[in-house]
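All protein chains of the complex are present and in place, except for one that has been dropped.
Showing chain A:
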Amino acid sequence: MDQRVLVSHTAPKDFHGTHNWNKVCSSIASQLPLRNVNLKSALRNATTTVIDLNVALVALESVRDDGVSQIPGSILEKPLLHLYILYCQDDDLETYRTSLKKEVKDWHTLVTSKKQPEWLILQIVRPPDPSKTQSRNVFKFAGTVQSKLKTDFNTDDRDRVVQLTYVSDNANDLIWAEFFNKFKEGISNAFANAISVRREEVRRSEGQQAMPGWNFCTFFVLKESLATSYEGVNLFEDALYQYEELESLFLHVSRERNFSWFGALITPGEGDDSAPLLSISKKPYRDLILANTISVFDFRIYILSRRCELLAKMGCLSDVPRKVATFLGAFGKRLFEIEAHFPKFWIESWIYSGAITAVEQCAAWQRQYDPEAIDKAAVDSGNGELLDLARSQLEVIGIELGYLPKEPPFSIALPKRTRRASLAPANITISSEDINAILQSQGAFYDIYIRLTNQALTSYAEGGRRKFGLKLHGALAALDLHRGNLAKALSTFASLPAHYAPHFWNSLESYMLSRALDTHDLSQKPRDVEWMHILLAFLKAFVEHRGADMLVPTLAEGGKEEYGYLEGFVKALKEASEGSENETKHPDHPALSVKTEMKAKLAEDRDGSYLDVTVKNHLPCDFPADEITVYLQGRETDRHRFSTTVEKLSPGKTRLTLFCPVPASGLFLVESSEIRAGKLLLQYPQRKTPGKAISQHQVVKIPPDPLALNVRIFQSRKVELDRRCLSLKIWSGRNAISRLELKLSAPSVTFRYRDAVLDEEAEKVEFETGLTLIVKDLGKDKAVGFSIPYVEAAAVQNMRIEVEVSYTTTDEPDLEREVHLVSSLSPSLPVSVNVQDWFRESRLISTFSVSSTTHQHVRVAETQLIVPEAIDTIKATPCAIRKGTITVTPSQPARFMFALDSVAGPVKESLLFIVKYRLLREEVAYIIEDQVRATIDEAKKSQDIRPIAVANLIESLERDSSWVPMYNITGEIEVPEVKRSSTEEVAEVVENAKQRLLEYRHPESPTGVWRELRLPVDVPVKAIVAITSLNLIGTPFNPHIGPDSKVPLYAGQPISAELRIHTTFRWGLDQDTSRAYLLNYQIEDMTREWLIGGLKQGDFLAKSEETHIVPITLMALHHGEFALPKIKVDGQLGPRDLTAGGQVPPSVETYQSHSAVKVLVLPRGGRSTFVVGMGSEFDA
């Protein structure tokens, strides 16, 4: 088909064929094809710029005349534009008039007589010769050839005369610009005109449809001419639209069963089934159409091919495969209606070959029209679809031939119809090589099928069609399964579900899984862990997809049979899991779910608690579980296991009660749940998912069990600072314990169980120590206490002790309960003791100040300062007057004073200071415990309620502290309003105990259990104790003043005095009394009171038990009562000591024996008389 726009050219006879003429023609041809021509597109109803337009120049004489053919051809078959080229200088009017004008006139007449007169005159001139410029101007008035041409031929507004100054070297393209503008304008006008004329014809013909004699084929050819016209000028969209209109019109016409123009739906010819579908050259379609003998089959293929080619040219190659697939599917369906006319599988062969050849054609077109492969992915995926279509034809054939089983996925393609027997004449045979090969042998079928599937897979992969690929993999696996390649099929089936699972595509996932299971069974492989995983995945998919359409054939049929398939598997699961060696854990399987209650119940009759759970079985059959377990996690690392055994879990909800024998109380987090079936563990951990709120976590509350075994750890009652020890109290509660093993652990602490001592106050019991502490045969409601020494590697503020207790009771000898407790122990004491010492000559006064280190009130019963018996050099005497218990509050420490009399020599060993104390709250707790016990005894009730009553009372005391001051003084405990007790019995006991507590008084001497703090106290050491005294000796009037004399002292009066410094080395360590120390004394300056005369300061040699005397004179500066100056005595290094080097001055304590002495100074008495002249003489 001619794809060019024709332009005729004519020239004057003398110019035509000359060398110049040829040059002009070739110059014009060199500018072709035309660029950017604006053409009117009917579809868009606007002008479209065609980038490249092929134009061919032909001589006017060679153009055929009208009416040669009756067949409407493309409008491009005739020249759209007529061009007249003449060569005439502009000033050569003479030549023009004489010869040229006539020739142009003749041409013009000829051209304008044609249907679409569009013409253009090109006048070629030489570049003006500069030498002839002058002469040119002379003739200018006569006009130019160009203007003549214009006036002679321009009949309408448009200017169709172009002048071109031709330069032979042709260097400048610009000179052509005006010409080509006109040229393009001419072409676009001519095209628009021609098209509109043709469209009018088409419209007329279309309007005559209803009239007799209207022929679709004739109309088709007419309309197709429009399409080819458009195609010729590269307006592919318009061309395509024509074909689309034609096709829809055809369908419309064919729907009306107006088939008179077509011989038959199809007249199958030899090789029709394998001919390349998209080739328009395989049959003389146009002639068939013109001859009215084309069949619908050929006609449709022709339209499809044309459309696809146009699409390819448009750059929409990706649409082609879809168009083809739709056509093959739809038209194939039409063909099946007359199936009997073909040999068996002829239609399948046609679709198969059509799809395959279309893929090949697409590849060819891609190379031709889209070499850069912009659209490659889309084309590839389209090709994949086509190959898939071909593949499904093979499946149809395969099933019918028995090569493939009639079940999904192969049967998907199977049309919903029954095949009719072929009545086809023998001359039509299947010509497709592939199909023939398939019909011959089964092996060829499989080869071709696999090859084609792999081709489709490659295409899909390149087109990015993952999910299509999965489907094909499924088909390949099914083929493997059918052919007995079980291992390969199994591995494919087992891997496919993972691709469907992420999007919850359960239907396909479960289908694949069920196939995998079936394959597994077929291959008779042992039911191993892998099988279990597949089955679990299948059950998961089943549960999640519950009730929706299952694709598994055995399940889809419904009814009770439905679950037989499943039940068999579930039973087999148990068997398989029991047979496996290792435990198989599977988290979060949705087949079962465990829901725990919020609150656990106490077992009441034994230690431990019950937890109710609801297990929901989502499967429609029993699940053979063995054990249900729920793990609770506490605040610390403790973990509690609630469990119960079951036989099976019926479908739906099952309520179960789990038991945990360990006594524990508080709030616990549900850590995980487990359902065990054989070696299979279905776990449901409650993870901390970042996205979810905390409230999603389930918490279980276990109420405290007052009668459960209890182990408490506290600071040992007797505290000796160099020997660390802790007390441990085990209370058996309701249990008669046959054996109890206890182990303590704390970071950087070693416990010495071997040195553990049983507390005397508590019950006696048999026990063993070793690496742990083992207690045997502890009766009900018995408490034993131990003191266990320990060694700390590093001093810590707060010791965190983990206690692991395992015990068995006589009632349940087989059950060993393990309790894990965490207790924190503060090694710091609730009291602190400070000592202050005062030295006298032979006596030392020590003040022990006991204060509370915490906010707690401490009751101190007694303090003692004990001198070891071996020491006889010192005697300690308490100075305490008050008897009874003293309360130490955080703000008010208590002081205890002791006098130590040195009998002889220094004391090197330390004394022991003992404080017996207890916390106020401990004391009160003991009292309450005692009183409640007494109350219950009196009422003759069971002691079981005691802990509850005590807890009740203590709780109310804790709420209000107003009873404390009264208690401190009298011992009366006024319990504030008690909260209502749980039972009448307890309430009564509490009420009675309250009365008793009101009447309670402090005992005369401290009773009960007291803590003891033993502090080693060193006797302080002072090398020298200097006792200073200042003795007044006499005044000038009274030279001798006795010690108690009442001699008045007056201000300003000199008083002679002596300073005595007595030194003793008694408190020093140095036994050498002969040694002398150089000391320095200094009298305090009291410049406001005393004027001191004499040696105010000086050095002296001090010896043991010697006195140094310095005479001084004092003068009181004013009257009043004031103290005497203090004396300061310091040690000094003597010259001898200095040479010895490195010695410190001896420690000196000065005792001012006169420090309490005050002196009364009287004002100075006496009188003075002064006579003053009054000056009376002058007055007289």
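The definition used in the following text is that a residue touches a chain if its C-beta (ideal position, glycine included) is under 8 Å from a C-beta of that chain, and two chains touch if they have at least 3 such contacts; residues count from 1.
To be clear about the criterion, contacts and distances are computed from a predicted model.
Selecting from "SNX7 protein", "Anaphase-promoting complex subunit 10", "glutathione transferase" or "Trafficking protein particle complex subunit 2-like protein", the unshown chain of this assembly corresponds to "Trafficking protein particle complex subunit 2-like protein" (UniProt protein name).
In the complete assembly, the contact with the undisplayed chain comes from A:392, out of A:295, A:392, A:492 or A:863.
Within the full complex, the residue among A:412, A:598, A:791 or A:904 touching the omitted chain is A:412. Check A:367, A:451, A:503 or A:843 against the missing chain and you find that the one touching it is A:503. The chain omitted from view is touched by exactly one of A:33, A:73, A:276 or A:590, namely A:590. Listed for chain A, the residues touching the missing chain in the whole complex are 247-248, 251, 255, 322, 325-326, 329-331, 333-334, 378, 381, 385, 388-389, 392, 407-409, 411-413, 415-416, 464-468, 470-471, 500, 503-508, 511, 544, 546-549, 551, 553, 556, 590, 593, 692, 696.
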